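Entry: chain A
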Amino acid sequence: MAAAQRGRGFAREPKPGGDMAEVHAELTGVKRVYPGADGGSVHALGPVDLKLARGEFYSVVGPSGCGKSTLLDVLAGLSAPTEGSILFEGREVAGRVPPGIGVVFQEDASFPWLTVQDNIAFGLRRAGTDAAEVDRRVSYAIGFMGLKDFRKAYPAQLSGGMRQRVCIARTLVMQPRLILLDEPFGALDAQTRLLMGDELLKLWRETGATVMLITHALDEAAMLSDRIGVMSARPGRLIADIRTEWPRERDSRIAAEESFGAITSRLWGLLRDETVKAAGMSGSSR
Partner candidate 1 sequence: VEVTVTHWGVLMYGAPYAVAIEKGFYRDAGIDVTGVLTSKGGGTTMRNVMAAGMPYGEVSLAAVVAAINQGIDLKIVHTGVQTVGEILWVTMPDSPVRTAADLNGQKVAFTSPKSVTDMLLTMVTDKHGVSVDAVAAGGIGAGLTMVEQGAVVAAPVMDPVWARFQDRFRPVFMVQDELPQMTQTVGVTTAEFARSNPDTLRALIAARKRGVAFVYENPEETADIVAKHYEMDRDLALRAINNLIELSYWGSGEFNLEAMDNMIGGLRIIGEVEGTVDWNRFVDASFLD
Partner candidate 2 sequence: MKRATWIRTLVVIGFVLLLEGLCRWGVIGRMTMIPPSEMADQLWKLLQSGRYNGHIFETLGNVAVAFVSAVVGGFVIGSILHSLPRARRAIDPFLATYYAIPFFAFYPLLVVIFGLNAAPIILIGFLFGVVAMIINTMNGLDRIPRVLIKTARVNGLGPLRTAWLIKLPSAAPQLFTGIKLAIAYSFIGVIAAEFIMSTSGLGYSIAYAFNNFDNRTMYALMLFIITLVTIVNAFFHVWERRIMARRGQ
């Protein structure tokens, strides 16, 4: 089925397997300092060194406020790093979002004044894609995301989970080669996350894109990723890098496997120390 849909779905070009060693995006010594209140400054991130291989599913976990969204922002070119360099497909990312990157944000970013299908078509229309092609891709995305009955609905008529699906579809129809997702299921309950995770895996396999997923839920990270980065409390640095060694064809049923328990336990352990640190300062931030 996946083979039949290639070329008319989300995938830009057939991508058999992919060379896992090819570096798709690279951060070197990236630091981000925000100007704080009262003339002070907030060191939010880094220094971070990170290489994402093409076609890899990479997750980032870390305590609240540790700089995960900041990491995503600088990687996507939405804010410039204070220090360090970011390469995407070999070219420097400097404060502009390079084509080929798609972002699903932590907050609900659906446009309340557009229907589901207009939301999904938004980026394509702005890019000047011809109408027939827009229709084709949007229909496909709507079908894939299980939004068929809601194509004419407005976001307010949808549940949080369905709105998030709209945002994912809006990103995917642009056929990005690097997909950044910032806690896309943050608003959902554990059970719905499970389903959405399976869908995300399917997508990832189909498009052959590189995925970076930011999440709070340790089991989600353990279930979905090829590799998990654990971040320290603010200023966020990558303090561990865990490979799951899951097969490419997988879904949430791996939660029943023994190695899943091992991975989560390790994550819990790593995070306990960081949590205690972060909690100590939780009163001042947020």
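Assume contacts are C-beta pairs under 8 Å (C-beta built on N, C-alpha and C of every residue); 3 or more make two chains touch, one makes a residue touch a chain; residues count from 1.
These made the cut because all candidates are chains of the complex that A comes from, given by their letters.
Please read these numbers as outputs of a predicted model, since none were measured by experiment.
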{"item": "Neighbour of chain A by the touch rule, complex-wide, chosen among 1 or 2", "value": "2"}
{"item": "Chain A - residues contacting candidate 2, complex", "value": "76, 78, 97, 99, 101-103, 105-109, 111-113, 122-123, 126-127, 154-157, 174"}
